[in-house]
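Every protein chain but one is kept in place in this view of the complex.
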Amino acid sequence: MLPPDPLSLQTALLLVEIAAIAAFALSGLMEAAHKRLDVVGALAVAGLAAFGGGTLRDVLLDRRPFFWVEHSGYVWFLLGLGLITMLWMRRRHVRPTRRAIVWPDTLGLGLFTATGTQLGLQHGMPPLIAVLMGVITAVMGGVLRDIVCNEIPSAFRDHRPYALCAFAGGWALVAARSLGADEAQALAAGATLTVLLRSAALWGRWRVPAWPAD
Amino acid sequence: MLPPDPLSLQTALLLVEIAAIAAFALSGLMEAAHKRLDVVGALAVAGLAAFGGGTLRDVLLDRRPFFWVEHSGYVWFLLGLGLITMLWMRRRHVRPTRRAIVWPDTLGLGLFTATGTQLGLQHGMPPLIAVLMGVITAVMGGVLRDIVCNEIPSAFRDHRPYALCAFAGGWALVAARSLGADEAQALAAGATLTVLLRSAALWGRWRVPAWPAD
Partner (left out) sequence: MLPPDPLSLQTALLLVEIAAIAAFALSGLMEAAHKRLDVVGALAVAGLAAFGGGTLRDVLLDRRPFFWVEHSGYVWFLLGLGLITMLWMRRRHVRPTRRAIVWPDTLGLGLFTATGTQLGLQHGMPPLIAVLMGVITAVMGGVLRDIVCNEIPSAFRDHRPYALCAFAGGWALVAARSLGADEAQALAAGATLTVLLRSAALWGRWRVPAWPAD
């Protein structure tokens, strides 16, 4: 088998990243619509959902510049996406949009978990902390979105495996590295396991065990 | 025309800064009174409202010492203002206080937007990010105040131009700099446009367009 063309691989990764950021931002825009925020609130919540997790990770790792500072094109993209969504999205579009963003959101979960864990390892974090950095990258944007919208974060109470898939995927990356895989292989292992687990969880309607009733 | 005396200009700026910090702190104290917080909560919310925006900006820019660490006299001022307010303010004072702080709040919006944008540029941020730093400086204190008081931030849902005025003022500063203005002139341009826009918005009861109804 030929190795994949690195250039087309990079293009594919960039497309996944753009799709994932759009999915995260749209989750914020729909939450903002549900709460009747104004345009400022909608854009702020979309930005938090899309960039909040990576920003929190970078603050914890004391890493600069932030992703969205280095690539400020993404902020323009988000502002444009937000304004277009506010102009055209009506209530009847919410349900199909929610369905449409499930898969890019799942890809984003895998991608951000893997890159976050990787960055944790590169900054010399112990394995558990590196994995938590991956989970924070992938999950905390949605958590901040829900806090600002005055809701208990859905990642903390919906009993669906989301952060748990990221946690498992992060450990897959750590394991791959310690078994001698190079960075790209380990990233692929972490992202793939995260995406597979989340897909299985969605498909099989897996539930995180509930707190005992009494 | 003679240039303005730099010493009296500095005094004027200092007075504006003190008035603005007092206005931001009072917005927190009134929110705390509304929510029946105790003295600890009232002082914490006042501090968040007054210093939260600048602190968040400095964390994002990785800038130390914070404003309130370098000038810890402001923290004493805030503690004193909070205690005096709690001793003397009664429910009948809330409405006139809200009216009285509108103008120092507007001056603070201009001042903090301009200094935040300026600091962003000085730290090498791209223009859009520098402007966002100005908006964060001016607006996020109130956002944190509302989050702690378990409200959706009013800056995100009251449909009044506030952050948008800061956004426009930040761009005015950036434009002035790129047209060759020096730092003081650009600061003045950014702060002035912010204050004028906010004043017009208050005076004309401008509304940010609402999210379409269905």
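For clarity, chains are labelled A and B in written order, and residue numbers in each chain start from 1.
Keep this in mind: contacts are C-beta pairs under 8 Å (C-beta built on N, C-alpha and C of every residue); 3 or more make two chains touch, one makes a residue touch a chain.
Fair warning: this is a prediction, and the values are worked out from it, not measured in the lab.
Participant: One chain isn't shown here. Among B:L15, B:V59 or B:L179, which residue touches it?
Facilitator: B:V59
Participant: Among B:Q10, B:S72 or B:S178, single out the residue that touches the unshown chain.
Facilitator: Checking each option in B:Q10, B:S72 or B:S178, the one touching the absent chain turns out to be B:S72.
Participant: Quickly run down the residues of subunit A that touch the omitted chain.
Facilitator: Residues of subunit A in touch with the missing chain: 59-60, 62, 125-126, 128-129, 132, 143, 147, 150-153, 155-159, 162-164, 208-212, 214.
Participant: Need a quick check: the contact residues on subunit B for the chain that isn't drawn.
Facilitator: Interface with the chain not displayed, on the subunit B side: 32-33, 35-42, 44-45, 55, 59, 62, 64, 66, 68-69, 72, 75-76, 86, 89-92, 147-150.
Simple rule for what comes next: only the chains that are shown with their structure count from here on.
Participant: Based only on mean CA positions, could you tell me how far subunit A sits from subunit B in angstrom?
Facilitator: Distance between chain centres: 32 Å.
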